[in-house]
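A single protein chain has been omitted from the complex, and every remaining protein chain is retained in its original position.
The chains carry the letters A, B and C, assigned in the order they are written, with residues numbered from 1 in each.
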């Protein structure tokens, strides 16, 4: 059973999607470590180290995702998490923006997968299976 | 008291605006000759000749205005109506079009005043006063 | 004198022969009745208007349909496909252009030619007669939902023949509703006869085992029409259709703006249509209702228009209409683009979907308004029957002549044209000038009271200015007009 860390980054309290992600990934055979809302980069990284997680799924809904995610990849590497997959999804920037641009920005920041608003976790399951198996 | 001919041109049966125009112009001191809906260019011209009208106010709502109004100015001239003012208003072309273009096209056809959708007759009174007095 | 009597087959065939000669496309082989029957029998249930309506009624849902039509065949097909896919339309229309409506097929031909030349539609609709059976069949084949002709044609006999043979399974119109609001000098007797023919054609197909839908056109002039007047016309046309053998009828009503009155009108319409059909001896007619989103002058701002469209959808769903005709954000400007049309559809669809199964609860207020409308309709129908000495067709002709029925703002000279509607203070449509309307004194007094109340609250006189203010009101974003200072 593969472990994934999920949570909502920054000063973000959007809890609904997080609860659903927890439920759906668990139902689909993952060991889900849910650090919940209002989580810092350190919280994600510590949880991933402690549980030997194969992927970190960051949610950001409230718009500050771009600020909150800066240097996340670098922090992971510094902490020795150099193989962990980094996913980000939700409403990760402020406002309705062209998603191609947004994806590029986040990929450049070192994220492996970037999801546009409204992509349900059910749809991302395929990618997760492909990237880390079950 | 100045006479104006009003009516709705072509196969157009939109009667509501026509009835209001009749009422408002009459209330404002014009002698209104209303030839009603489904009127041809000849109907307008004949009415104008018979009543010595100073202006012809053509309504076209249903979209065929551009076809129905072709050569109206020429027909007027042929009938000896060379001083009559020609107004057109309503929804005079098919679809939502840039009104500047539309106005140009109708002015080129010899219309003196061209009105966009939604201009109420109350607003056109000023022009009429300026052009032919009361 | 026209009578409410079923056309004999002989008579029908005699007229038919003549009709088909009205334009070259009338000679298409598919217009052999046997051939047309064969074609119609090939229509699968999901593309049959009548059957899809039966299903919708059973499920209690409100389905949606746009208006749409352009001059050129391929562009028209593309438009309809777009509305089906992007707009999620449950039914598709072909709105017919105004030349065709006046049987001016030469003008329509010109329009097509000119449109081809300019690469854009110069006609305000689809010239179905000119495109003929081949064109109309191509339209039918390229969509996946039932299709209907929507027009405003006093004499739609040739048009109706062509669309039926092209497997279009519904046709809008009626001898009154496609005359009084859509013509000026055509006799009512004539148009009733024309539409008896159209209904007889549908009746004929029914005898061959094919159920087609007919839809009397409800909103009439679309402008402050009091519900009892439009409901009365719908009931008369239903009876006329039933006599000719039509079995599947959709009666229509155009949104007035007051929620209580609109829902009451829809209920009264359905109940009284059923009631009067039975009373006149037509037992097995299947009745559904169609609600038209606001038919009068629209606001020009597109968000305002979206608000109005969605508000109308709420009323249609809560009022349990089986079908709703949608408007678009371009309404005040001109024939909509396909995108604007689809947007109106989607917003409407969203609302009726969310309201699936939700109904306006029964209440005393609605009950009272239903009773008021029914009383008025009874009064009008009574007068019509009397004016026809028992015959509803004759009665209709005479009633219009004498102004016993009178449709506000209609262009037709067959209409008395004396009635002036205005809203009461709640926005319900009442009648300010009653003309010769066949109302009882009690009803007349009711209307007067209601407008006196408004006059008092608005501190103004009861006058035609009220009517004018009300005509402008919705496009200016209010329901009840007020005097401008």
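In the analysis below, contacts are C-beta pairs under 8 Å (C-beta built on N, C-alpha and C of every residue); 3 or more make two chains touch, one makes a residue touch a chain.
Please read these numbers as outputs of a predicted model, since none were measured by experiment.
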{"item": "Partners of the unshown chain among those that are drawn", "value": "A, C"}
{"item": "Touching residue (missing chain; options C:98, C:213 or C:258)", "value": "C:258"}
{"item": "Touching residue (missing chain; options C:74, C:362 or C:445)", "value": "C:362"}
{"item": "Of A:4, A:25, A:45 or A:93, the residue in touch with the unshown chain", "value": "A:93"}
{"item": "Residues of chain A in contact with the chain not shown", "value": "10-16, 19-20, 23-24, 36-38, 62-64, 66-67, 91, 93-97, 117-118, 120"}
{"item": "Hidden partner interface residues of chain C, rising order", "value": "257-260, 299, 301-304, 306-311, 313-314, 318, 342-351, 353-358, 361-366, 425-427, 474, 477-479"}
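The definition used in the following text is that only the chains that are shown with their structure count from here on.
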{"item": "Intercentroid distance (Cα basis), chain B paired with chain A, Å", "value": "65"}
{"item": "Averaged-CA centre spacing for the pair chain C and chain B, given as whole angstrom", "value": "30"}
{"item": "Interchain centroid distance [CA atoms averaged], chain A/chain C, Å", "value": "55"}
